Structures are given as structure tokens and as C-alpha cells.
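Dropping a structure here in C-alpha cells format, bear with me for questions.
A single protein chain has been removed from this complex, and every other one stays in its place.
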Amino acid sequence: MLVIMKNDATGEQVQRVIEEITKMGYRGVPMPGAQRTAVCIVGNKGAVEESLLLPLSGVKELIPVTKPYKLVSRETHPQSTVITIGDVKIGGGNKPVIMAGPCAIENEKQAITTAEIVKQYGATVFRGGAFKPRTSPYSFQGLGEEGLKILAKVREETGLLTITEATDHVNLEDVEKYADIIQIGARNMQNYSLLKRAGETRKPVLLKRGFAATIDELLMSAEYIMAGGNHQVILCERGIRTFSDNIRNTLDISAIPSIKESSHLPVMVDPSHAAGRRDYVIPLSKGAIAVGADGLLIEVHNDPVHALSDGIQSLFPEQFARLMEEIKYIYR
Amino acid sequence: MLVIMKNDATGEQVQRVIEEITKMGYRGVPMPGAQRTAVCIVGNKGAVEESLLLPLSGVKELIPVTKPYKLVSRETHPQSTVITIGDVKIGGGNKPVIMAGPCAIENEKQAITTAEIVKQYGATVFRGGAFKPRTSPYSFQGLGEEGLKILAKVREETGLLTITEATDHVNLEDVEKYADIIQIGARNMQNYSLLKRAGETRKPVLLKRGFAATIDELLMSAEYIMAGGNHQVILCERGIRTFSDNIRNTLDISAIPSIKESSHLPVMVDPSHAAGRRDYVIPLSKGAIAVGADGLLIEVHNDPVHALSDGIQSLFPEQFARLMEEIKYIYR
Amino acid sequence: MLVIMKNDATGEQVQRVIEEITKMGYRGVPMPGAQRTAVCIVGNKGAVEESLLLPLSGVKELIPVTKPYKLVSRETHPQSTVITIGDVKIGGGNKPVIMAGPCAIENEKQAITTAEIVKQYGATVFRGGAFKPRTSPYSFQGLGEEGLKILAKVREETGLLTITEATDHVNLEDVEKYADIIQIGARNMQNYSLLKRAGETRKPVLLKRGFAATIDELLMSAEYIMAGGNHQVILCERGIRTFSDNIRNTLDISAIPSIKESSHLPVMVDPSHAAGRRDYVIPLSKGAIAVGADGLLIEVHNDPVHALSDGIQSLFPEQFARLMEEIKYIYR
Partner (left out) sequence: MLVIMKNDATGEQVQRVIEEITKMGYRGVPMPGAQRTAVCIVGNKGAVEESLLLPLSGVKELIPVTKPYKLVSRETHPQSTVITIGDVKIGGGNKPVIMAGPCAIENEKQAITTAEIVKQYGATVFRGGAFKPRTSPYSFQGLGEEGLKILAKVREETGLLTITEATDHVNLEDVEKYADIIQIGARNMQNYSLLKRAGETRKPVLLKRGFAATIDELLMSAEYIMAGGNHQVILCERGIRTFSDNIRNTLDISAIPSIKESSHLPVMVDPSHAAGRRDYVIPLSKGAIAVGADGLLIEVHNDPVHALSDGIQSLFPEQFARLMEEIKYIYR
């Protein structure tokens, strides 16, 4: 629910509205605008008693929005968004798009060899990290711009589209230049400064759900990008942090129908980072497609045993081939 | 790892072993037996340094077991167990078994009508609660033995097998008499007294994972039943409790490959209790089958709008029909 | 909110009310009573729109209850309950009560020695397990009734009150006979059959919060005991299961003010099971007292190095002495 205040409403009147909302057990968040202030009611799960708010002085009208986001919302945009890049169409019931490649780009040979493999079995987008956010400052942090150049070469030689992660303003500019899709990683999902910058680019952005983010928080982060003017946002579930210790992160497949219910944006699944080990990637991928994901982001390496990072969760070429075969049956 | 002590090992010697294990950063749990004591090493994730333990006085031998369970373990029993009840075979790569029916048995008409519906579309086991564990003492607690009699009638009239939940020693005895499969619910997964009693029965037991239980804890609870002499145990994932608020419980599909890796027991999925709302049941069911579940436990009601409990998550007959159609394509 | 239906309300009318509640985004739970049915509205976080329900046919009145529990609620019983057992008073701002002793009673000497130690430093209740719920069927399960007899002897020789855990109907009867306070453990918090039985006893019951239970669920479980006629319930926070791996269970000290806000019942803290290691027990104990806990349940062993279970988290006598000294300053 949005309480729209009159143009000439005073700060006291806004405050009075917020107090009334607080009394109801919800939270009133003032959203000052150019013309007038709106107060967003947050924390309610259903209908709000309008008759308590409407008579307050300074209140112009009440606009029911059950969610604090607007641009990403299916309510305001009932049709599913399809992101079209070249020949590839993501979302809206199109065939699941497979983005595959190594965790990190290590050198030209590894990148191109892997790209050719994944293309052969049906991937249409090549993934590969140049700027790697690593938990340890002592871990391999990626090849940087050199990696991006290799990415561009992969694109040129194979015709595959490319996706790679940006982690700050500076490298986002480079990624924007070299790649087709800009990835924002789970750890930066609430890096609002980066999200605002991503809102200014005109390339599609794939936004990963933080491993402890609710669906609403993910959608709010997408709202930052869309509010900046970039409407080409692809969401991505990649596992959440739970008490369960049988897997690195619990893949939350319920995120797919939930996001599709609340938003018109396409949603993909990254089973590799959830699993943390390659033998779980195949069953989780099949589950993701069955539940309705618009695509998969999968780590494949031409030689996983010698990968510089995340080798343990990268598929062998023959595993990827088998996976592509199996999901064909699931998706009709 | 199991440290087997000599027959005449003293308490001091056992204690010395435990201290050494503690120094390694693990935990040593003494398991006194009739003949000798064993010390189970808990908390290690991989190999344990044997050379530190073997020379200690009183130590007979070291038996490597990476997990604290034995009877449920795939290591000790590499072949997948198939539970056969009448014509129904659960596990071992057999066609997924569908157990369907209302949350609670409300009356004979509701039970039989629903049973006929689910049978028509391919279910082979009828589910329906007679003893309901409810969070509130003021909620409907089930029909009790009367419900079991209706269950028996369903069996007689439709030929379907039946499953229903037991919540204590007393009603387990009744359930054993009337039903084909005894269900132990998530809230009782660590009710060891009930598990021991379930170990004495000769009917198959379906054991649900507690909503905050790790896979190892689930397997340990199954070990209680098997240690009691009942080897017909079916496991069931039904959603875990996480921070995520888009669904009642997060369905952990990674539990399927995890359990199958560690144990030879069949594992089913209950999407209805995870979802808490019927529109999520279909996508989650498809995901569960795609990932390799041995079957589904689904709430279906002939008239969900008038159900006495859990109506919101029960499928309408036509939804169940559609679901059965769709999973056929996923399972080959 | 409770919707009270008229005596002669039909099932159809009840159903109509539930549907209306569902439309609001909440859940309507029918609570059939001897005279009439009430429908409890669950899932709302604040005020409910009354004007939509009151006009429905069959509705008698609306009773605002924000919580699904009644007897445990501070709303219905504003004064804090004080549980008095002999000279010991628990709750209501009385001096924190310290219950201390070993995890398990191993033999008479260990029990009495430990009891004398904890008494010397200020504990007034002796704790010690006779029936141990263990994750593994192969772990030491306690001395059983023999342990209870030792407990009675401790009481006789030291004058301390005693508390010990019951895990099923059968041993609850024994515990009732030998001990002053009956403990129901975290794993049995939603063992409703056991809770109902605990409602029939006239001894005080200490109910531990399940490691994945919300405060509301804990209070609902207490409601089961009180609804059975036993109003002497003490609650106990013992750590919750979270993603955090620095401690066995995250001690949730916010549970203390939360429970005190919602309920009149006293609330204690068990830092030993949360910590899982003795060096954390002292700081957590101090935190618990500072935040307002009505007492502590602490594991102390006369010789922790040789304890048969949980030795790693049991305090040495001198640590317990120091702890008792330090919390004196915190509690005024």
C-alpha cells in the first residue's frame, strides 16, 4: 500500500501517517519525491485497513501495491519479459537458455576449447570470469582485462554470446565493452552503488540472488537496476545458506515459481555454485528445468582436474553432453 | 572411524583414546557393548590419522567408517533397497510411487471419493491422517481410530495400499493393524522412543525428515529403526526451515542425491507440506521427480475448499490429473 | 483474531468465513468446540479488517487475540508467574535460579560429589540425565530408573531439588515419582503426545525450545501442557540451529525479552548445550543473566575429562565457582 500525500502536506502530517501505520503493526517508509511524498507501508502481508488512513489530514489517496517494488512487478507488467540478444531469447516460455563455461578464464586455449565444447552440445552463451570475487585476498582473483579480451575472442571465433561478472564501477565499464551480458554476483546483490551503475548501462544484466536474500530483496535489487533505466534484467537463483551441510548451498527451486508469480522478469538457475561438486550438478539442473527455469548457468571446463578455481564443481565435457541430452526430455 | 578396544581394556584406556581424538579436533564417543567398548570418532570429514591411535594401550583395531551410521549406509549395503508391498515397489529405480489423499480423513465419503480419484489417475497408495500432530491444542486433531477404520475400508473398496501417521506407542499399535505403511512425521523424527517402537514392527515405515534435521541426523534416525530389526524404511524430504519466506518450507531437492549417495534406502518427496499452497505443488513435484525421487506424497482432496485441515495446500482432482500427466514425461 | 460462530452456525457458514479470511491473505483455522465453532485467524501480523467478517451469516462476534495461544499469554495473565518449589522461586524477578550437574548420571559417587560441589557455590537444583535422547542408537542412553534412584539419593543427602528429562509416557511416570521438576527436551518440544501427558502431572515442567522452533511454537507447546491442567511450566532457551558454524547452536538471547513480552511464564537459559564447549559457557551465561533470564541450566561435572557424555561442554568445579561469582555482579 502506498499512501500518497498531497502536494502541500507538511512533515507533521507525514509523521502522523507513519505513526498510524506503526500502530497497525506495520512500518511506514517515507518516499520523498519531486512533487510530493508517498509513504510506503511495509510489513503487511495482506489487506490494510484503509479507513484509518484515508481521513488523516494531508493524505491524497491510497494506492494498493502489495509489494514494495513496482517496475519488476508482474502486477504492473503482466506479460513475461523476453530478453532478446542476437538470436537468443531468454524468458517468456522460450526454450531454456544454457550459459556454460569455466569458472575463470585462465588462458585463450582453455577458453576457446571449452567454448567449442559447450557450443557443440547446445549452449548459446559462454560464461567465464575475469574479475573473481574471492573470499580470500590470497586466492586467484582472475585475469582482469586480459580475461575480457579472451572473452571477446571467444565470441569472435565461436559466435557464442558472452557473460562475465563485474564487481565495481571500474570493471563494469570494461565488462560493458567486451561482453554481451553483465553478471552481478551474489555477494554484490545489495551493493546498491554497483546496482545503480548497472542501471545506466544498456546491456542486459544477470543479477544473482544473494545466498541469504529473500525473494523480495532480490526483486528490490532488480528494481534498483530498472529504476536506473535498464529494463533488461535476468534473475538467477544460485542456492541459499541454510543449516543443511550436505551441499554447499541449498538450491531453492521454489524461487522459480515465486519469482514468476511476483515478477515478469526471466529467472535462471546456477546449479554449479549451489552444489559445489560436479556430481550434484546434473540432478539439480534437471530439477531446475522441470520446475520451470528459463535457463541454466553451468560451469564446464575442458579439463576440470587442472582448473585454477572451482574445478571440483566444473562438469567434464562428457557430463555436459549427457546433461544437455537429459534436459531435452524434461523440457518440451 | 571406529576404534575397537580390547576385551579387557580399562576405563582409563578408553579415556586416553578419547583424549587423543579430542586433541585431533574431533569427538570420541564411547559405545559400550556387551563384549567390548568401541569409540566412535565423530566430527571428522575425511581420513583420520591412524598412527596416533593404533599404538595406544587397549586398542585392538581401527575400523574405518566415515559415517556414524551403519545399517542404513550404502557402504555396507551397496545395492539400493527396494521395498515391496503387494504390487508396489519403492526404490531401486522403479517407477516413482505416488501416495496421494487428503491431509486428514474426515469421513468415509470424503475418503473413498478422494481415493477413487487418485487411483483413477495413477496413485497406488492412499494417504490420510487419523492422528494429526497439530501446533495448537485447539486445532482439529484427527478422527483417531475411527479414521483408521475408514482407511481400512478405503483399502478394501479400492484396492489401494494405505499409509497414515503414528505419533506415539499407543496409536502406532493401531496404525500397524490397519495400514500398510506407518508414517513417522517430521516433528517426531528424533522421538527416539517412537523410533525404537517402530523398529519392532514388521510393517514398512516412512520416516520424514525433520524440518531442521541434517541428512546425517535423518539417517541416524533411520538407523534407530533398522537397529531395532525393521529394515523396511522409506525416507521422505518434506522441506526445511530457512530464512526464506516465499514458501512455508524450502524444499531441499539436493537431499535426494545426498541420501542416495549415503544410503541404500528409497527416498520420497512431500511437496505439499513444503509448499503450503497448492499452486506450488505441481512445479515442486516435477522438480522432485526430475532430480530422482522414488515417489511423491501428495495431498489431494475431493473438495479442498471444504477441507478440515490443510485445504489450502491440497490439490483439486483436476490438478492432480494434470500433475500425473506431466510427471510421466519427466520420468522415463 | 478469533471469529466466534453462532451455536447453530452451519458447516457452510464456517467455510464461508474461512474463505473470506483466505482472501485477505491469512489462514482460517476452524476450532470445533462443544458448544460452537471458533475460527482462529492465523498469519496476520497486525489488525484484521473486521467489517468484512462481522456481516457474514453465522458469525456471532470477533475476539481480538493477536496470538494463537491463550493460557500462556501475558495478555490473559499480565503478572509474571512465579514457580515455587520448596524454598526455590523461579521467575517474577526473583534471583536467578541455578540448576547444575552432569549431563548424565553415571554412578552414585559422581552424582553426589558433583551435587555437593554445585551446592557449595550456590546452585539450588541438581540436574542429571537418566534417560538420554541420543542421535545415535549406539551411544550411551543413560542409566534409566537406576539413575532416578541415584537422583533421589542426591536429593536426600544434599537437600537440593532435582530435575531430569522424560522422553516418553513410560519414563515420565518414573521421573514424576523421583524428581522435583520434569524436563522435556528440545527434540520432544513438538511431541504432542508427551506434552499432553505432561499436562496431567502436577509437578513443574521445564520445556526446552526446539532448536528450530519459533517463540510462538514454543509457547504453543507450553499451551498444550497448560491446556492439560498443569500451569507450572518453565521455558528454556538452549540455542537454535543457524548457518553459523562457530558454535554448536546459536544462543538466541533475544528469546528472553520476546518470551517475557508474550508470556507470563519464567524463562531460563541452557548455555551448555548451545555452546557445546566449556570455554564458551561462562561468557554466554553472563550474557543470559544480563539480558534477564530467570535462571541457568548448566552442565558441571566433578571430573569432566572422564565424563561418559558431553564432557567437552561440562564445566570444571573451579570454573563453576568463578561463574557463580561473576554473575553475582551482573544480577542485582
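We call the chains A, B and C, going by the order they appear; numbering starts again at 1 in every chain.
By definition in this document, a residue touches a chain if its C-beta (ideal position, glycine included) is under 8 Å from a C-beta of that chain, and two chains touch if they have at least 3 such contacts.
Here the structure is a predicted model, which is why all the values come from computation and not from measurement.
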Sole contact to the chain not displayed, among A:Ser51, A:Gln79 or A:Thr135: A:Thr135
Hidden-chain contact residue, picked from the options C:Ala212, C:Ile225, C:Leu297 or C:Ile312: C:Ala212
Among C:Thr22, C:Asn94, C:Thr113 or C:Thr250, the residue in touch with the chain that has been omitted: C:Thr250
Which of A:Tyr178, A:Phe211 or A:Tyr280 contacts the chain that the document leaves out: A:Phe211
Missing-chain contacts mapped onto chain C: 212, 214-216, 240, 242-247, 250-258, 261, 274-275, 279-280, 283-284, 286-292, 329-330, 332
Where the missing chain touches chain A, by residue: 11, 15, 18-19, 22, 27, 29-32, 38, 40, 68-69, 133-140, 167-170, 187-188, 190-194, 196, 210-212, 217, 220, 223-224, 227-228, 241, 305-306, 308-309, 311-312
Residues of chain B in contact with the chain not shown: 24-26, 43-47, 49, 212, 241-243
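Rule of thumb we're sticking to: only the chains that are shown with their structure count from here on.
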Interchain centroid distance [CA atoms averaged], chain A/chain C, Å: 42
Length of the line joining the C-alpha centres of chain B and chain C, rounded to whole Å: 27
Junction residues of chain C, two or more chains touched: 212, 241
